[in-house]
Every structure is written in C-alpha cells, then in structure tokens.
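Here the complex is missing a single protein chain, while all its other protein chains stay put.
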Amino acid sequence: MESDAKVIPIHPSPYNLSRQAAEAQTVLDHIVDDFSDNPESMRYFYDLFRRVYCQGEELKHEGLLVGTTCIHAPEELIYAFGATPVRLCNGSYHYDQRGADFMPAKSCSLVKATLGMLNSETVIPKIGKPDMIVNPTTCDQKKKASAMMENMGYSVYDLELPSVKESEASRVYWQRSVRQFAERLRELTGRKLTRKNLKEAMAKTGRAQAAFRTLHNFRRQSPSLILGKDAFLVTNAYFFDDIGRWTAAVEKLNEELAQREKAGFKAVQSKAPRVLFTGSPPIFPNLKLPLLIEESGGVVVADETCSANRMLYDMTAVDEWLVNDMVDSLADKYLKPCTCPIFTRNDDRRRRLLDLVSSFNVDGVVYQAFAGCQVYEMEYRSVAEEFNKAGIPLLYVETDYSPDDKGQLSTRIEAFLESLKNRRKQRA
Amino acid sequence: MSKLNLCVVAMLATLSMNGHCEDYRSGERRVGQGGRPGEAQAAEWRAKRGYPEGKADAADAAATPPVSAAEHRHGGAPAAASGAPAISGKHEEGAHSGGRPGGMRSGGAVWLSDSPPMRGDGSRSGSARGGGMGGMDMGGGRGGPPMKRLWPRVGNDPQKSGFAREDAEAATEIMLVSPGKSEGEPLKMPAENHAGLAFEMPAQGYYRVYLTNRKLQGDKLSISVAKAEVANFGHGGDEEEQARAMLAPRFLESAPIEIVRERQPGEKQFFQLKSGDEQAYLVLQKGLPLQGARVRFVSHQGWSKEAVSDEQGRVVFQVIRDYYPQWSEFQKRFKAACLVIAEAEAAESGSYKDQSYSSVRYQATLSGSYQPSPDDYMSYAWGLGIGLLIVLFCGVAVYLYRRRRVKPFQELRFNESK
Amino acid sequence: MKASNTRLQAVRDAVNRVDLKNFRFWFQIVAFVLFVYGGYFAIDLGSRLPFFSCGYNDEGRAGICYLLPLQHQLSQPWPRLFSLASIAILTGFLTFTLWFIVLNKGWCGYICPLGTIQDWITALRRRIGIRYSTYSESQFEQLTKVKYLLLALMILIPLGVGGGLFSHDVSPPFCLICPARMVLPAFTGDVSQFTIDFSSKTAMVMTALGIAVTALFLVGSFVRKRFFCFFCPMSALHYLLSKPALLKLKKDGNKCTRCGDCYRVCDMGIKEIADDVTTVNIMTDDCTMCLKCVSSCPENGTLKATFAGIPIFESTEEGFIKRMGKGLQHGK
Partner (left out) sequence: MIYFAGIDVGSTAIKVAVVDENGKVAGVHVTSSGSLFHKNSIDALNTLLNKLGLQRDDVRYLIATGYGRKLFKEADDSISEITANAIGAFETGKAYGGVRTIINIGGQDSKAIQIDSTGNVVNFAMNDKCAAGTGRFLDVAARNLELNLEDLGDCHFQASSAPLNINSTCTVFAESEIIGLLAKGHGKAEIIAGIHYSIAARTVRLAKRVGIEDRVYFDGGPALNKGLVAAIQDELGRELVVPEYPQTTTAFGAAIMARNEFMAEQSLEKA
C-alpha cells in the first residue's frame, strides 16, 4: 500500500517556460505584433527584452553592482566609483504576487513586485546579487522595504531623502546625504572619487540624457512619429541595460525618427487623441495602461513618471568643475526638479504637467495610481482641480499589476478617448 | 567765503571730477591763526631733522630774528619804505599788518597775495588752486562768473608782508590777462587796501595779473613786475576749452620781466604743489629767457634759497618742508604761501619820463602755494601692514571655519531660560 | 521676408549656443582694459558711470564712477545744496540714470572692473582647487540688506558733512572704504591708496577702515564668488532704478521646472531665480546680470535676456548641452 506513495522530486522547468516568461512574452508580442510600423531601430529593445525577460539571459556588468530602488539614487556617483547601477523597480505581476506573500495586500504593486523579485530564486532581469542596494527614503512603503531587504540578506544603504524640497535646510541635508553616499561607495569599492572619474560618469549620463531629450522632443510632433509604448520600452531598458549601448541605440532610434519626420511619416492617425501619461510608473511588463490607450486609438505623447521622463529629463548644471561642486550639483539635480508626490508640497508637478500639456499639444491626461500608492492617490485631487481650472480632461485610473480589470479599463479609456475626439471635433 | 564760491562753481559746472578732489572740500577748513608754530620751534625741528635750510638772503636773514606767533600777530613795526618798489610797504594799520617786527632793511618786493595780511597768510587751507592762487568771490551775485580778489603786498616773507601802498612817485600799471589772450587789459588799483584787486573770471584757464611799477632812482630805472596766476577751472564745462587753456602760453610778451611756473609733467587743472616737489621756474624778459637772474624762492616760513637762472632762464627749487604742527593740529590741506623773486640788473640806458637812466634794475615776483607732502602723513608701511594682517587673519579664520564645518555633527543646545 | 526671418533665427540660434563663459571672459577683459587703462588713450566717458571705474585711478580711468561725484555734490554746504546747486545734482543723477538704463545691471556682470577682478580671483581659487563658500539662507537675508544700509549712509554722511556735522575727512565716505579705490589704481602702478593717513584721527580711522575692507575684499572674493557685489551700494541704487532699464532678465515661470540649475551656477546665490515662477522680470537686487543662469538653463526660452523687449540671449536645451558638454570634456 505504502509503496504506492512516492515523493515526486521537483523538476525545475526552464525559465523560458515559466509563467513569468509567458507574462513578458504576451506583453512583448502585443507591443511588437499588434502594432504596425514599429521603428526599425526599436528591434534592439524588443530583442533586449526578449533576451532578458523571456529567455532569462544573464546581464553582464562592470565592477560592483549597485541596485537602486528609486531614481533618487545618483547613478553618476555609482559610475564614478567604477560600479554599475541597476534599477530594481519591477513591473511583473508574477513578482507582485510573490511579494504579496509577505507584504500587505494593500501595498503598492511596484514595491510588492520589487521585493517579490528580490525574494525569489530567479531574479529577472538576471543581474546576480547586488553588492549593495541603495534605498532612498522616499515613500513609506519603500522606507519599510529597507529592513525587509536586509532580512533577505542584501546589504542595504538608506539614502536619506528629505520630505520637503523647497527649504534650504533640506537642500543642505540632501547634499550631505549624497556626500555620505559617495563616502559609502568609496568604502564599498575602495576607489577614490576624482574629478576625472566623476566627469566621465557625468558625461555618460549626460549623453544618455541628451539622447533621451532628443527622443522626447520628437514626440512633440503631431501626428506622432513614435508610439508611447515604444518610448516606455526604451526608458524601461535604461533600468538595466548598459548605458553606452542604450545611448547608442537611442541615438540610432533618433536618427530614424528624424528620417521619419523628413518623410512625413505618421505613426498614428492625425485625429488620434494625444495623451499625457502621469502618475505611478509603467514598468515592463506592466505596460497595461499605455497599451490600452494606444490600442484604443490614442497615443501617449509624453509622460510624467519616474520610469521615463522624471528619470532622464532633468540635467545637471555645474559651475565649477571641482569634485565638491559637482557632487553638490548632482544632489541638486536629484532633489530640486523632482516631481515625486512624496514631497510635502508639489506644485512643480502640476506646473510641469500643464507645461507638458501645452508644449506637447496634449488632448487629455491619464493619471495612473497604483492601488496602495497613497501619495499618488492623494495628489490626484489637487492635480484634478488644477486641470479642471485649465479645462484639460483628466482620467484617473486606480489599478495595479493584475490584468483582471482590463475589460472595465478599456471601456473607460475608450470613453475617455471618445470624449477627447469629440472635444476636438467641436473645437474645429 | 571765496572757497565756498569755488565749490559752487564746481557744482554748477557738473562734470568730470578730477584728481584727488581737494577742490570740492577746499575752503571750509579754517585754521586758527595761532596754528602756526613758532619759528624757534621750527628752527629746532629743522636742526633736529637736518633739513636742508634754505639759503636765505644774507641781509634778509640777518634781519629776521625768530618771533613768536603772538609777536607776529601783533607785531606792527612799520617796514621801511626805502626800497626800490614804487609801492612801499607802509604799516599804518599795525595791528593788522603781517609785517615783521624787526626792521626791514630792504623794504622787500611787491607781490600779489590772495589774502590780505590781516588774515594771516597761508592759514587758510586750500585757498589756491593749481600753481596759482585760488579763492574766488562770487561775481555779482549768484550765477555770475566767479570773482577773484588779490591784494598787493610788500615784503620778502610771505607771512610778514603788509599791504603795499601806492607810491605817488612810481608809475603803476595793472594788467589782467585772460586765458588765451596775448595782451592784457588794465585793471584798476583799489581805493582801499582791504578791497584788493577784484576781477571776474568768466573763462576757464589761467588768469594772470601783472602789477608793474616803474620808478627812476637816480640814473637807475627800477622795474618790478608782481605777478599772480589764478587757475580757474570748473568741474565740467567745455572740456576742449579746458584743454586749450591748459596748453595756452602763460607769459606776456610785453612784460619787461616775469616769472613763469613751469608745469610739472602730467600736471592737470587742479594741480597742487607739495613740499618736497621740485619746481622749475622760468624767468622771461619780453617772453624771452633771461639768463643770470638771481632767483629766490621764499617759503611760507620765510626760509629762502637762491639760484641763478640758466641760459633757458630756468631755475629749479625743491619746495622745502616747513610745516611742523602738533599731530592733533596737523592739517594735510594746509596751504602755505610761497614767493619767488627774481632780480636782475641790466646796463641799459634810456629815458624814462624825460629822465635818462643808465641801468635798469628788474624785479619780478610770483606768488604761489604748496601743501604738505603726503609722505608726511601717509604711511605705506602701516597700510600694507594692516592690510596683510587682516588678509592673514581672515584667511586663517575662513580656513579654520571650514575645518570646523567638516566635522560631522554640531550639537544643538538650548538656553536654560526660566 | 521669410528668408531674412530664417537668417535671423539662425543668428539667434548661434547666439544661444554661444559659450557664455568664454564670451564673458573676453568681454570683461576688454571692458577692464578700457576703463582701467582707457585714460592713457585719452578716453573719457564722463563722471557719471554706473559702475566702479574708480576716480582715484587718476591716470588710467576712462571715466568716473558716479558715486564719487554724487558724494561730493551731497557734501557741499547746505545753503548751496538747497539752492540752485541741486539742479546740478539732478542733472548728474539723470546722466547717471541714462547710462544705467542702457545695460541695467549688465554693467555689474560685464563691465565693472571691480566685478571683473573678483571673477579673476574666483578663477584663481578654482584653479587652485579650493571650493567656494555660500551663505546660508538666513545669512543671505540678513546680509542682503547691508547694501541698502551702505547706500543710506553714503547719502546721509555727505549731507552731514555739508551741514558741518562731520569732519571732511569722512568724505566721500563710501569711496574711502571702497576696495576699488585701492585695487584699481594699483593696476596702473599707483599704490598711493595703500596708505594710512595719519593727518587726523578721522582720516586715520577711515583709511584704516578702507584698508581693512580691501583686505576683506581680497579674502572674501577668494572664498566666495562675487563677494563684494553683495554689499555694493551701487547695486542697491541700480535696483531702485531698474524698472525702465532696457536690458532685462526675464523668466517664463510656466516652462520652469525649478531644477535649480540656474541657482546652482549663480555667483550671488539668488534662490528666486530658480524658485520664483510668477515674476517675469526676475532680476533681483543682488543680481549682476552675468546671465550665467540663462546659459545654464536647459529649458527652451525659460530664461532670457531682452534688450528693449527684443530677446538677445535665450536659454536653450541645445546650448545647455553644448556648454555642459564642454565643461565635462575640459581637462579630461
């Protein structure tokens, strides 16, 4: 009798057959196949995501690996110390569920997915174990994640970020934080911060930013030359791709867009409503909302999220190219222009949104808030008021990584886009 | 009073403020007449410091015993009018005269001063501008051209010269030469001594007054020319006019003899001679250099130095330092009068007023002023010393402050207030 | 018509791409030579200049800073001051204003020889590799008033002198403590200002004070950018007159991301330039119109310098990237 019962050993299935790979595969197929006229130079990014997310290819990097959980961690400093930064923020529903095992169900998908990823055996993108994780003390959930990550056996550095960005005191505080971070990196890497190192690092990021800005500016064109889903894919690749390769690929894309511009190419119909995307960041494979917008006939022409614009747009200005001044300049760049809702007052976000609306000829704004991301949820009201006053339509979508609200969302988004079209018709 | 007017001129003219601006401040400062130290004291100083003593005219020096300030003020011994000048020094108003108490053997030369003796010469600072004399009265009420007043005085010592009186025997001729003019126009001798010679200065530039006396003494014709040069420059106004005035010749071709102060290199409108400076003078006769004239430079204190003009008629003096007040009374703008006297004899014969003469005695005077040299009261050593000290102190302070700031944490403490 | 427009645009683009640092460096040198040595070339631009072309630089100056004659005019005896003479003060002031209106505070950032010297001292410090100091916000707020205090004293003391309340040795009060009086003549070999005047107690105190301020100036401008400009009464006077000026610094607050890049490079440490998004004429009393903020603003057209309403230098993304890229490559 008993002999019938047997222990069935685990047969680890290859990654590319996992649910997770399937999730990425579905989204990628959607991005690539369901849209025509994808730019030729986007193939680099499609391939990159296929390799990393679907095949689970390992990512190579130079020097030590420093994971970051937020855009507030100055990557230039990490590069200057010869280490490689990789942003750990994750968009996978699979990891979201893994994270829910040990985190409150109400917490935001992004944090759940990130920690779920860090807690799983198969970390995708396959970066290996970071030598250190920089965790800027931004929102409450990220703050609390710090100790959790430590418990998972990671070496975590809390980069202290002030909650107020207007005051001079917080600026000074943050500059000190950044200097201390550099000091910590020095201890970690055993290298020295020199003018030359830092300049080289800043040049790297500066080139990447310039490339991003060019791409960003191409999106001002109406009708659009490129779809938002591709743009999001590009900026998402910045999380983990080698910065040099990434920049070269974006520069190539820009060249193609320039040609498209010359040829009078249209990526969408002229009447496609132009949408500004803001709020919680779309991170691959959770490009649910941007994709819904674009398959419903809209086009995301600009965004104000920390997975794209906020990460790469603001550039550093330095007056005196001395180490001290450069580090302080970096600190300023990471604090002052940031429009993250974790800051107590955030007029800058409203102003930037309004500026994007006018400069990108935007018809309407889609505001994504991850359920559980209180700061975005709370800030919605003030943003909505401002937009109401300015007469700009705004769609607020509270969602998470799960695909089950797709049906309802598509109705709302379609209705929203229809109303945008109608407005345009009437104005014409 | 005249100083105030000067200011107004400056104000009205409203333009390029130049140089070191004494001109703006000039005039308000007045020093008590007793401010001048006694000569005995001065002599002592002189001896102590080994200052080069002006080689005084022997006769004059011998006749100049040291006097106290008090004596000087009240000294009223009449100066003998036995000298050649037609205008003789008469000390009728003894109390007011600046005349020397001792007898004055050679009655002294006639010269033009910008202050009457009663005020005490040179006790007013900043009276003169440029190489000439300053002090202008407002002409005809506000807004009119500035006015200048000069007093003919007699004596070889600027401080101790009394009013010159008209001499009935002599032929006196007063000429006023306006800037840029080559000829003068007659000026009237004042009826009252106190009134002085007054004239208006509508143009910018150097006004010159020539007071010429001709007198026959036996077969010797005595010609003396007292000259004063008044610089009239406003602040602003026509700059071209100023430049022209600066370059215009400053001698009179018809003058039988005259002394011209040679301009210092780089001299500007508001030039002020300082003690210690070297100053050249030219002795000219009818506009031509006169060689061999005996030229005496008399300082404010009466010290003098004599030299003989070279073939260019040129003679150079170093302005003596003779101002030694108490530190507390020191005035850096103390304006001391000085006097240059040139004398020459010529065996010229001719006739004057139907009387023939066989020789001519020429005498020319030029009055001027000088101020203490900045070297007397300015110290580079102290300036640089203090400057360096502060630089050093502040530099170290900043360094230490920065060092301290580098320390990681500064404790916050509260006051134990009840 | 259209062709000329595109040509104009091309010129504008070229200007906006200009390496302001270099341009300013040479511009300042030319201005310095002109105003410190111009006198040797018989250049005379009058005595109503709105910057420190020091009158004490007897030989070389090509014109005189207005503060000197102003203080002199104010120190005349009261009976004169309150009579016809005041017309002269007014006409002088008018001349000064006319000068000022042309370049606004651009005189400070581009012409003023004392400002240029401070920039040179700063360059020296930078070369040595010593970091600069800044004021904290509270210090800034306290110290920024000093220039108005100096301006008031600069007017009141000469008036007091004219009224016989103070000795003439304190006149002109500001010139006596102005570092330009010592520093600028020294450039023509005239170091006569580096002395203590022992002729009277007041003169002694004032000259010692002047030396002290000059010493502070040298140390201060070594550790802080444009140290003296922060206290400059001329700057205060400028600000009071700046409304009708032709050269203006303008900001489009809607485009501003408040990234603080402009604040970062500001020599004077003016926070408003970054944080104020409502004011259009963004020039503050401390501003020297060096336009570094414009050159380091990455947003198209957010900051711009306009002359009589015509934009002459605008912030552009392209220009920003070019300029910063140059800084990054330098000395690599």
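Remarks
For clarity, chains are labelled A, B and C in written order, and residue numbers in each chain start from 1.
Operating definition for what follows: a contact is a pair of C-beta atoms (placed from the backbone, for glycine too) under 8 Å apart; a residue touches a chain by one contact, two chains touch by 3 or more.
All values reported here derive from a predicted model rather than from experimental measurement.
By the touch rule given at the top, the unshown chain touches A in the complete complex. For the options A:256, A:325 or A:398, the residue in contact with the chain missing from this view is A:398. Note that of A:150, A:325, A:347 or A:414, the residue touching the chain absent from this view is A:414. For subunit A, the residues in touch with the chain missing from this view are 393, 398, 404-405, 407-408, 411-412, 414-416, 418-419, 422-423, 426.
What we mean here is this: only the chains that are shown with their structure count from here on.
Chain-to-chain contact here is organised linearly: an open path runs through the chains from one end to the other.
Chain C has its Cα centroid nearest to the centroid of all protein Cα atoms in the structure. Those residues of subunit B whose C-beta lies close enough to touch subunit C in the complex are 4, 7-8, 10-21, 24-25, 28-29, 142-143, 235-236, 239, 266, 327, 330-332, 372, 374, 377-380, 382-384, 386-391, 394-395, 398, 402. Put simply, subunit A touches subunit C in their complex at residues 166, 168-169, 172, 195-196, 199-200, 202-203, 206, 210, 213, 217, 313-322, 324-325, 328-329, 332-333, 335-337, 348, 351-352, 354-355, 358-359. By the touch criterion given at the top, residues 126, 129, 131-132, 136-137, 253-265, 271, 274-275, 277, 292, 296-298, 317, 320-321, 324-325, 327-332 of subunit C touch subunit A in their complex.
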